[in-house]
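To start, the structure under review is shown below, and the notes come after it.
Note that one protein chain is taken out, while the other chains of the complex remain in position.
This part shows chain A:
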Amino acid sequence: MAWRLRLVPEKTNIDFFKIQWLTFGSSIAAMVASVVIILVMGLNFGIDFRGGTTIRTESTTPVDVGAYREALSTLGLGDVSISEVFDPAFRPDQHVSMIRISAREGEEAVTPAVIAEVETALKTVDPAILFPAVESVGPKVSEELITSALLSVLAGAAGILFYVWVRFEWQFAVGTVAALVHDVLVTVGIFSLFQIKFDLTIVAALLTILGYSVNDTVVIFDRLRENLAKYKQMPLRDLMNLTTNETLSRTIMTASTTLISLIVLVFFGGDVIRGFVFAMILGVILGSYSTLYMAKNIVLMLGVDRGDKPKKSNKGEFADVDA
């Protein structure tokens, strides 16, 4: 037999329900903790959701956050945050910072005059400074962006719920969506805990996590459905363990190829999409965990109607397609 890289032994026999109260309990605890953290600490919204201006600066001389802050302090801008940006892909003499200025109360349109003032002030600190990107979002648009972001995550979850319900049984749909809520909630919780910038791209990441996590769960459910028809007498708990063990190799394999591309993006993709990639990495890890330990638990608790004729056999509507 030729050598193969195997992360999972050929035949596994893990009892995924052995410590089900611990795993399920810690999932619930993580979700509750996430809600509490989000409520207490809030999210570090980017200008997409809060309104305001970000200015990206670039210079050949090192960033001096203190000097920048001092230069801007006389302008009366209110809430200003300045942070240096690091990226392995930067040139040795490439020093980048991000300056975020919150929108002021009652200002509908963005004021270019303020931006010009800021740029002039920074130029006195560092004459070589450049401004490769300046972005402003008015509060009116940011409010709408929050609504549409929330709506898109909800619509995504609803669509998945409906699809799984139609293709499988309702218990499967409930299990899938519970796993999704877990993945998204804990990801957002971690963003809140570490106060990582939360903007539109993070919402895209959350939606992709929805897609990934459901993909993972559905593959196991698909096999479970097949096994339900195959082993009519086996207790549901054992059947689930068998199914999960059969598909474990694939679960790990897919998670690792996806993680490989994501880790590559962290190092080579530039700092602009780093938050997005970080959210995705969290999501893939959480998604694999929730597939193994969360979704099935719920199906087991709800039970599956195992009449003589299963609602849908493994010869589903796609099995007859001549591939």
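Details
Everything below uses one rule, namely that a residue touches a chain if its C-beta (ideal position, glycine included) is under 8 Å from a C-beta of that chain, and two chains touch if they have at least 3 such contacts; residues count from 1.
The definition used in the following text is that contacts and distances are computed from a predicted model.
Missing from the rendering is one chain, named in UniProt as "Protein translocase subunit SecD" (options: "Peptidoglycan-associated lipoprotein", "Fe-S cluster assembly ATPase SufC", "ABC transporter permease" or "Protein translocase subunit SecD"). Checked against the full complex, the one of A:Ser59, A:Thr247 or A:Ser288 touching the unshown chain is A:Thr247. In the complete complex, the hidden chain is touched by one of A:Met31, A:Leu200 or A:Leu282, namely A:Leu200. Although one chain is hidden here, its contacts on chain A can still be listed: residues 1-2, 4-6, 10, 56, 58, 89, 108-110, 112, 130-138, 140-141, 145, 148, 151-152, 155-156, 159-160, 163-164, 167, 200-201, 203-204, 207-208, 210-212, 214-216, 218-219, 222-223, 246-247, 249-250, 253-254, 256-262, 264-265, 267-270, 272-273, 276-277, 280, 314, 316, 318-319, 321, 323.
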